[in-house]
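The following block contains the structure, expressed as structure tokens.
A single protein chain has been omitted; all remaining protein chains appear in their positions.
Chains: A, B and C, in written order; residue numbering restarts at 1 for each.
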């Protein structure tokens, strides 16, 4: 039993969903995603038990590419994030009606497949292939099932696609260059490379372009808000919950260890840029009029902090970043789902049209409130653990980084509470707001339970991740 | 060699079939015949037979066999589609098919020549066949114009090629490629030789439609009947490239810095001009013509590392030609009874005919170089090789162009998936599905196992 | 034969051919009547044929002359096709002026 099984299940699931017909598509997809989750949990157990679950088969001889999947703690944590969010995301779709839902859910599963592959791949080209593959389903999901004006949507989605593809192509060149030097794409061979500082700088920034667009780090973020707004909420969840973690994960897995000299050289600049993203995202979020866009900018701010954590090159920073990635994944999915729940009832994301929901839906209000609080990293939620660790690591680098990064706890509270106030509170809305259904409740409760449980007891995740981070740091400091 | 003879024989059969009124059987028999030839060509690999030398006219090495297989495969697709395309011209179908088969003969000659005269005959056979085909829609002014333009410019270019051959002959006194290769390996070469090679190269740059010799391509592609455009865009372009590569590899001219600069410039120009011009095109065939120009720019990169890029070029041509064939199968099917090939005809195809839309999408993705389609590995190998040869500038230009190219490929995809159709769906014959799906499947397979192709050459 | 070449020098043959070739090229560029353009192309080809023969003599090698036959055949075939296309163009637009062929552009 090895990790390729997860990929296989997800791929088969996509196929089965496609073949199952529109009526059962969502259920089949849910089933397969749950199987994948189960399988991943078993594999994590194997991993913790010391069983070898890696795969390494030769694939292409010329150029020398292997089908190599390596599961260390970091990868498994990200895989778990993917496979546990996927069923939830699919479940959120139960309240929507999608035309041609078999295509839709097949694409969702396919995307999960590609993202899982990205997290597991230990061969540069394989990784790149998965990385690109993940882009195609989300492109179609956003394009075909998105909302809002078709022309604007098209513009936004195409921009997103071209932009991210463009960034990744530079990464591809970097891989080509690395391959020429190493004669292999295998991660371990790339780690062993001894490149000069100049070479590393080039490679570092080629990678950076790809990741900065994907994560996104300002000023490469301009695709984000529009796409989040225009994509169907499931797509937005996939994008914000999992896909942007691909970029952050890749920073840790590929960019830093392959070009450590450059990483060290440019560390202050990059942290500064990331933190500028935190502040910028927060400030832009303040006056957003669209709920989804506001959440998009909040996401920009949060990932900025995560990226800053990654670029500290310290064990604390990396481990905090990973925790925060997972926490952010859960919380942002929840928040977007809350937006979707509102949209289902009121048909709008415009904040000024909302308000006065709390008197009508106390259950929803409570759950939304908890998610909002988690997103502003209230102690006791997993987000706090992540944010605290990241900020702590930043303070070790330079206290000013921590202070400026820390403004997120003020500004974040400001825009989130303001949003909450305008969306939920106030005089009872004239339109009827039915409280959450069972399906919706299940999703919320699982998300919240996760956030609270790991907020109080983050040890399992941290213990899973930390050994691999130590390994990566060893490589960085080789 | 047997390949060439068999193909010619098959062409003659087509003509005879008309006489004996075997029109119904024509297409199936030709397809079967071509498949048989394909089988025998592939079989030559297993026999390990390297050469069958007819007075050193033909040299059937792996290079020739690999490309010949591709050409035959493409012709099978083209002929298969002919049946439906020429349904209303039953009396002429044998002519059309015969010309295609002869065209294939010319193509095979162009990759398996061992003598410049064979090369010249090949290129002329191919070209004359294409002139005819381009103008084959007699009553259509656009087709006339396309034929005329292609003919005038093509024969003009032939003049340059001929002059080039002449100068090479004048330098060494031989047409034999092997001898020329040996002579040209010597350090001091007469300037006439270099000029000759340059002129041949120019002629071939015209054939592959590289900037600044590309102007004919969009007009001719647009004006010709779609099936002919498919031939030009897949078969003719690939053939010209294979021949150019083979020639340049033999001529040992490459080490001069100036020549490299020329190739770099032409390559970057072709990519850029092709892509930028393609952005604003409304006609799909015209758009693909410009896309073909940019692909020519990409393929020119192989010339920069000519000593060992054969397999990469071969892989690229397979990827490009198969994707192009799939795309054209859909385009022909969709625009069959339309006046033009505007993108608007593709509106809503994703809804009205998901399979065709999927095939076209896949084809475009492959051309754009998205993994797992073959186009990705094609580009990647190209980039790797070119970086290795030290031409980072070209690669960066290539990357930027890949980004631009997504813009227009996706214009078509967007039209298929987001626009509403105004047109009623029509019955689309099975053959288009077959051609499209098979081409894309082969594209996918070689995308996931690139070694299938690259091994053929080694 | 050997003598003549020695007396005149192969370079002069080359220059003559180039000159002829350039005349052809200019003809193609300058003239708008399709027939005359054809003829100019023929001049280009024949210039090359001349050079082939000269080289053949220079190298004392018959292959060049054989090639001229190929080339003439090909040229004939080409012109046949070209004229056929020209006829159909003439039928459709009633003119053989190539500057009228501007429908395909952009």
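As a working rule, contacts are C-beta pairs under 8 Å (C-beta built on N, C-alpha and C of every residue); 3 or more make two chains touch, one makes a residue touch a chain.
Please note the rule applied: contacts and distances are computed from a predicted model.
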item	value
Hidden chain of the complex, named as in its UniProt record, picked from "Sarcosine oxidase subunit alpha", "Putative Leu/Ile/Val-binding protein (LivJ)", "NADH dehydrogenase subunit L" or "Amino acid/amide ABC transporter membrane protein 1, HAAT family"	"NADH dehydrogenase subunit L"
Chains in view that touch the one left out, judged over the entire complex	A, B, C
Which residue of A:231, A:391 or A:448 touches the chain not shown here	A:391
Which residue of B:13, B:63 or B:160 touches the chain not shown here	B:160
Residue ranges of subunit A at the interface with the undisplayed chain	159, 162-163, 219, 221-223, 225-226, 280, 283-288, 314-316, 319-320, 356, 358-359, 366, 373, 378-380, 385, 388-389, 391-393, 395-396, 399, 402-403, 406-407, 409-410, 413-414, 417-418, 421, 425-428, 456-459, 462
Missing-chain contacts mapped onto subunit C	25, 28-29, 32, 98-99, 101-106
Those residues of subunit B which, in the complete complex, touch the missing chain	148-149, 152-153, 156-157, 160, 191, 194-195, 198-199, 202, 206, 212-213, 215-216, 218-219, 256, 258-259, 261-262, 273, 275-280, 404, 407
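In this text, only the chains that are shown with their structure count from here on.
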item	value
Common touching chains of subunit C and subunit B	none
Most remote chain, CA-based centroid, reference being subunit B	A
Leader among chain pairs (count of C-beta contacts)	B-C
Distance between chain centroids, defined by C-alpha means - subunit B, subunit C (Å)	27
Interchain centroid distance [CA atoms averaged], subunit A/subunit C, Å	66
Distance from subunit B to subunit A - Cα centre to Cα centre, in angstrom	43
Contacts with 2+ other chains: residues of subunit A	none
Shared-contact residues (touching 2 or more other chains) in subunit B	none
Sites on subunit A touched by subunit B in the complex	60-63, 125, 128-129, 132-133, 135-136, 140, 143-144, 150, 153-154, 158, 161-162, 165-166, 169-170, 172-173, 176-177, 179-180
Interface residues, subunit C side, partner subunit B - complex	10, 14, 17, 21, 24-25, 28, 34, 37, 41, 44-45, 47-48, 51-52, 54-55, 58-59, 61, 63-64, 66-67, 70-71, 74, 77-78, 81-82, 84-86, 88-89, 92-93, 98, 101, 103-106
Sites on subunit B touched by subunit A in the complex	311, 350, 365, 370-372, 376-377, 380-381, 383-384, 387-388, 395-396, 399-400, 402-403, 406-407, 410, 414, 417-418, 449-451, 454
